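Complex shown without one protein chain; remaining protein chains in place.
A, B and C label the chains in the order they appear, each numbered from 1.
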Amino acid sequence: MTPAAEFQALAQRVRNWGRWGADDEIGTLNLITDEVVRGAVAEVRSGRRVPLALPLREDGVQTGVIPGRVNPLHAMTQINQELFGPGGPACSDDVVTMGLQAGTHWDALAHVSYGGRLYNGRPATAVTAHGGAGSSGIDAVRHLVSRGVLLDVARVHGTDRLPGGHAVTPEDLTAAEELAGTRVRAGDVVLVRTGQIRLYLGGDRHGYAYPSPGLSVRTPEWFHARDVAAVADDTLTFEVFPPEIQGLWLPVHALHLVEMGMLQGQNWNLEELSTACGQEGRYAFLLSATPEPFTGGTGAPVAPVAIL
Amino acid sequence: MTPAAEFQALAQRVRNWGRWGADDEIGTLNLITDEVVRGAVAEVRSGRRVPLALPLREDGVQTGVIPGRVNPLHAMTQINQELFGPGGPACSDDVVTMGLQAGTHWDALAHVSYGGRLYNGRPATAVTAHGGAGSSGIDAVRHLVSRGVLLDVARVHGTDRLPGGHAVTPEDLTAAEELAGTRVRAGDVVLVRTGQIRLYLGGDRHGYAYPSPGLSVRTPEWFHARDVAAVADDTLTFEVFPPEIQGLWLPVHALHLVEMGMLQGQNWNLEELSTACGQEGRYAFLLSATPEPFTGGTGAPVAPVAIL
Amino acid sequence: MTPAAEFQALAQRVRNWGRWGADDEIGTLNLITDEVVRGAVAEVRSGRRVPLALPLREDGVQTGVIPGRVNPLHAMTQINQELFGPGGPACSDDVVTMGLQAGTHWDALAHVSYGGRLYNGRPATAVTAHGGAGSSGIDAVRHLVSRGVLLDVARVHGTDRLPGGHAVTPEDLTAAEELAGTRVRAGDVVLVRTGQIRLYLGGDRHGYAYPSPGLSVRTPEWFHARDVAAVADDTLTFEVFPPEIQGLWLPVHALHLVEMGMLQGQNWNLEELSTACGQEGRYAFLLSATPEPFTGGTGAPVAPVAIL
Partner (left out) sequence: MTPAAEFQALAQRVRNWGRWGADDEIGTLNLITDEVVRGAVAEVRSGRRVPLALPLREDGVQTGVIPGRVNPLHAMTQINQELFGPGGPACSDDVVTMGLQAGTHWDALAHVSYGGRLYNGRPATAVTAHGGAGSSGIDAVRHLVSRGVLLDVARVHGTDRLPGGHAVTPEDLTAAEELAGTRVRAGDVVLVRTGQIRLYLGGDRHGYAYPSPGLSVRTPEWFHARDVAAVADDTLTFEVFPPEIQGLWLPVHALHLVEMGMLQGQNWNLEELSTACGQEGRYAFLLSATPEPFTGGTGAPVAPVAIL
């Protein structure tokens, strides 16, 4: 088979269109039931909380290569302003301009279309300048709380950081699952650690962007088999970049967002979590990661917290 | 005593400066210990999740009265753009400009100064255009997960919505605590429901803004006595507006943010939560409400979720 | 004929497609030749300069009715910041977010399409989120300096302000031309004064927006006959609003921008100019009105100046 034909066959195997009804806009998030949440809560032992978001600031991860996706620009509209006269409380206020996918974020399902189609077969034309994502926008996600499992692939490989261009394979995921000591189950949110974000944290924004380790085109089937609810990692591109197969761009994006209807998270800082999981000897936790509900957003910032 | 002298005496009684060290920037959030979080997790019964954020959109709650605090403006920078050539995945991307305190948000402690001082006695000049809040900014809050308790004051009064100008008193809070069937304890996050947000939800943005029910200047002592970690409500002004005492503007802001070092939340939609608590017959839950970590932010949007 | 058929016939009569070549993107601005500019310069007598732009500020003319067209939001990123250490020069810097057509502006030809077509028959799909106006954007206008003629229709009617809903007719324009004492000629920029902006200047933003006097659907033929280069007026809607013919929305926009390829200006403050022209007894002048060159802009702010 040609790469294109292979990709089409793969797409067929993971496709979830219609699985939760013709009107569904949240895909695999349907797998997070009340029961799943109760199971997630049961993972909490110490009460320790680990934040997973990068600071939102002008020197964020964006380098200007992705047009329009600007780092947060913070500016002041009031500084200690005594709005009601002298001597009273003085207020400070601020505004921000940013790409919705500039920092630690979730892609909405509507972030990508393929062959003119969004998730669940909706027409790509549902995305407009007037209203943004008219289907499967980030505001369709009302809440995102579930069991999180850290698959620490860098640790499995005995390294702080996988090399640029390393494709994380299903075998890597299985090995990390074994390290985690828990089997990934339906409704889980999987966090895949490559260590790549250490480049950004160390000041090398361009090195962080490219070349990047990330998910292989072979991993969506693994997530599909486990019925994972969502996946996030600690890279800018999410999937390995440059791509594994020449001319096949962003295949994992297309499979996750369009075919499976599964949210993807990028630029998550998993370093402190990796340390904490290593210390506590367990890799499953309660994860709270509800995106900011921008109406029509094709993505949104999120401030995820793992509760161990 | 004059109102000003009374206010000063009250300020003295609730002041937490130095309580968590001279360098502390998060105030009463220090009360949320691992143990508190374990207790919060123990409240989860059904696994039901209730989101508390308003949608972020151009017709949000801001009316233009607060200068610079603009509703989210959403615009597109890519729509189904085949970045890597025809036939491949097509991406949509978007940007937003908004006041950090435009929608459902937390005030950072640095949002207000009084007499030239921020929380913990820091100089108000720590807030600059160059870096925003140089002390007690919203980014000092790394995570915010605790036990939440809904004090449904509207329900206590047998109404859907308290009238504009109704000052929520300590007695109201105690009555709502009794309705809740749990005593508020150290490290809890208290959500005070007035029902005022029903005006906005029903299309009356101006009515929502003013006049508003909200917290009385007498309530900070109640929260101080209970050692509450943070308080949020379902109004624009947080405290009753117009104010109870002529010429004494935003006294609750000054007491909470500057004296106690306690985060305040505004524009939280507590309607669905009120229904859920009524249905389940309990008003305590696990609350996950970490603000977006804007460096130097004097506030930040939050997408809170109650997990029942 | 039906209104639609009449409109089509009218469109045929004023259409300039192909007149300046298949690749042309600036339409009637081609009429401003060096000779026209020399003639414009020859109108200068006193050297008096009259600015025609409204201040760009948060309480500008936009009311929120046009989605996304936000008034300028001004915020500070530096205030007296001693970037190079204490004692040296201190800098202040600021940022703005605004709709390109929020204040005193020119519509680019690409601002409107009709039947899937832009000016000169280009496909409407030339406007994208990726690059904005890919054809006939405001950046195609390299400079805009010509003879300006004030047609003071309010003065002709002996009033400060035409009533809301008053359609400015060809007969009005001819009468104002007679008052002006000069015949409008090829390459001129015509400024039509209705006085409507007095409502905004007096604090009534909503009254300014609606109902509005403005150009009648019959005026494009008048401008076409005179070979005018561009037209601006002192209203938000440019043409009379509500429209003259029920169900026929923005016909003047379609005729000017799409068929004739003629720039339109809105929200121009012509009050001081009206006074000056009355005082000097002449209504022609040198007009300098080059739009800010936003790449791909479907419009742009302009700070026009009349030099008398």
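FYI, contacts are C-beta pairs under 8 Å (C-beta built on N, C-alpha and C of every residue); 3 or more make two chains touch, one makes a residue touch a chain.
Quick caveat, the model's predicted, so the values are computed rather than measured.
Undergrad: Looking at the full complex, which residue from C:Val61, C:Val112, C:Val184 or C:Ala284 touches the chain that isn't shown here?
TA: Residue touching the chain left out of view: C:Val112.
Undergrad: Determine which one of B:Ala11, B:Ile32 or B:Ala75 touches the chain that has been left out.
TA: Within the whole complex, the residue contacting the unshown chain is B:Ala75.
Undergrad: Return the single residue from B:Cys91, B:Ala129 or B:Ala229 that touches the missing chain.
TA: Missing-chain contact among the listed residues: B:Ala129.
Undergrad: Give me the chain B residues in contact with the hidden chain, please.
TA: 67, 73-77, 79, 94-95, 97, 129-130
Undergrad: Pick out the residues on chain C that sit against the missing chain.
TA: 33-38, 41, 44, 46-51, 53-57, 66-70, 72, 74-80, 83-85, 88-101, 110-114, 124-125, 127-129, 132-133, 139, 142-143, 145, 248-251, 253-254, 258, 286, 288, 290-299, 301-303, 305, 307
Undergrad: Touching the missing chain, which residues of chain A?
TA: Within chain A, the residues that touch the unshown chain are 58-59, 64, 67-68, 70, 73, 75-79, 81, 92-93, 97, 128-130.
Note that only the chains that are shown with their structure count from here on.
Undergrad: Validating interface symmetry: for the copies chain A and chain C, is the fraction of residue numbers used by both over half? Same or different.
TA: Here the answer is same, because the shared fraction of interface numbers exceeds one half.
Undergrad: Using mean CA coordinates as chain centres, what's the gap between chain A and chain C in Å?
TA: The answer is 45 Å.
Undergrad: Report the inter-chain centroid distance for chain A and chain B in whole angstrom, where each centroid is the mean of the CA atoms.
TA: 27
Undergrad: Two or more other chains touching the same residue: where does that happen in chain A?
TA: Residues 67, 74-77, 79, 94-95, 97, 129 of chain A each touch two or more of the other chains.
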